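One protein chain omitted, others in place.
Take a look at subunit A:
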Amino acid sequence: MADEALFLLLHNEMVSGVYKSAEQGEVENGRCITKLENMGFRVGQGLIERFTKDTARFKDELDIMKFICKDFWTTVFKKQIDNLRTNHQGIYVLQDNKFRLLTQMSSGKQYLEHASKYLAFTCGLIRGGLSNLGIKSIVTAEVSSMPACKFQVMIQKL
């Protein structure tokens, strides 16, 4: 019921708020990205708990990744991940050709340098969701041409 527009605006405000209170510089940029990623992490943890309350147990890692790509992504971004690739050794690449948080920004190369700020929250979201499903991971994102982007998930074997 809370509209997508509301979440989008809140997310953009969060990004600009975090950056406004920081100074210039590489170190600060990293700190802001970390802040946003941590916020996404907490949200991802909470969200996945609510969402998987009644679902069946997952068979294996791949099953979990497919859940993230289909049900989780649909709930959060109203569409599925367009492409999931894996090397079957713990690395997954999730490709979204029209990432909802970037569609309003540009379609092409404009503002490419700012894209990472708007992906940090979502990386945390994925990491948090996986964490509460028992998977420790590192999630990074890359954009070569908006609004398509790729999230790379590296499973950490304990």
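Rule of thumb we're sticking to: contacts are C-beta pairs under 8 Å (C-beta built on N, C-alpha and C of every residue); 3 or more make two chains touch, one makes a residue touch a chain; residues count from 1.
Keep this in mind: contacts and distances are computed from a predicted model.
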{"item": "Omitted chain, identified by the protein name its UniProt record gives, among \"tRNA (guanine-N(7)-)-methyltransferase non-catalytic subunit\", \"NADH-ubiquinone oxidoreductase chain 6\", \"Auxin-responsive protein\" or \"Trafficking protein particle complex subunit\"", "value": "\"Trafficking protein particle complex subunit\""}
{"item": "Option from A:Val76, A:Ala115, A:Val139 or A:Ile155 whose C-beta touches the chain left out", "value": "A:Val76"}
{"item": "Interface with the unshown chain - residue positions in subunit A", "value": "1-7, 9-11, 13-14, 16-18, 21, 35, 38-40, 42-43, 46-47, 50-51, 74-76, 78"}
